[in-house]
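Beneath this line is the structure, given in structure tokens, with notes to follow.
A protein chain is absent from this complex, but the other protein chains hold their places.
Moving on, here comes chain A:
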Amino acid sequence: MASSSSSSSTQVKKITLKAADGKHFEVEEPVAMEMETVKSFFVGNEDAMKDMVVPLLNVSSEHMPAILDFYRNHSEFRKRTPPPPAEEVKAFNEAFLENKSDEQLMEMIMAANFLNTKELLNFLTEAAANRIKNKSVEYVRAFFGIENDFTPEEEARIRAENEWAFDGLDED
């Protein structure tokens, strides 16, 4: 791994990330460091910084621009004083999810999990939860491509057990 694509000697250091399909992405160092996985790659290995290309075998290049965009915007939101209005963050988040298929969402959750960034993972898992809220069991199975591995008896037993639990949250 010696491809030196981050030769730009401007103030902001760049790190090269290699997506699963081999495509390279040049990313400003602070943005790259939002990803714990990338960060851990360099921990105790600062010399490698200059020329290292970080392979992200679990993230497809299709999702990289969006993910990087998320990090850039959210780290900017965090730094800004006074903090940005809730509507601005909400608008960005909504636009981020717009036009993302269920499949893309799942892949991005896996990517976020692989990249080990809590903020992105939290955001995406909540989005996934919102998409399966108030949906039937069959819909959820289709959504995630899950096969029903219960026997009818088992399923009936779980349904009976679930009857004991109250719907609705119990806050205190």
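Observations, loosely collected:
The rule is short, and it goes like this: a residue touches a chain if its C-beta (ideal position, glycine included) is under 8 Å from a C-beta of that chain, and two chains touch if they have at least 3 such contacts; residues count from 1.
The definition used in the following text is that contacts and distances are computed from a predicted model.
Of the names listed as "F-box domain-containing protein", "S-phase kinase-associated protein 1", "Exosome complex component RRP41 homolog" or "Membrane magnesium transporter", the one that matches the UniProt record for the absent chain is "F-box domain-containing protein".
Listed for chain A, the residues touching the missing chain in the whole complex are 20-21, 36-37, 40, 55, 57-60, 103, 106-107, 109-111, 113-114, 116, 118, 121-122, 125-126, 128-130, 132-137, 140-142, 144-150, 155, 157-170, 172.
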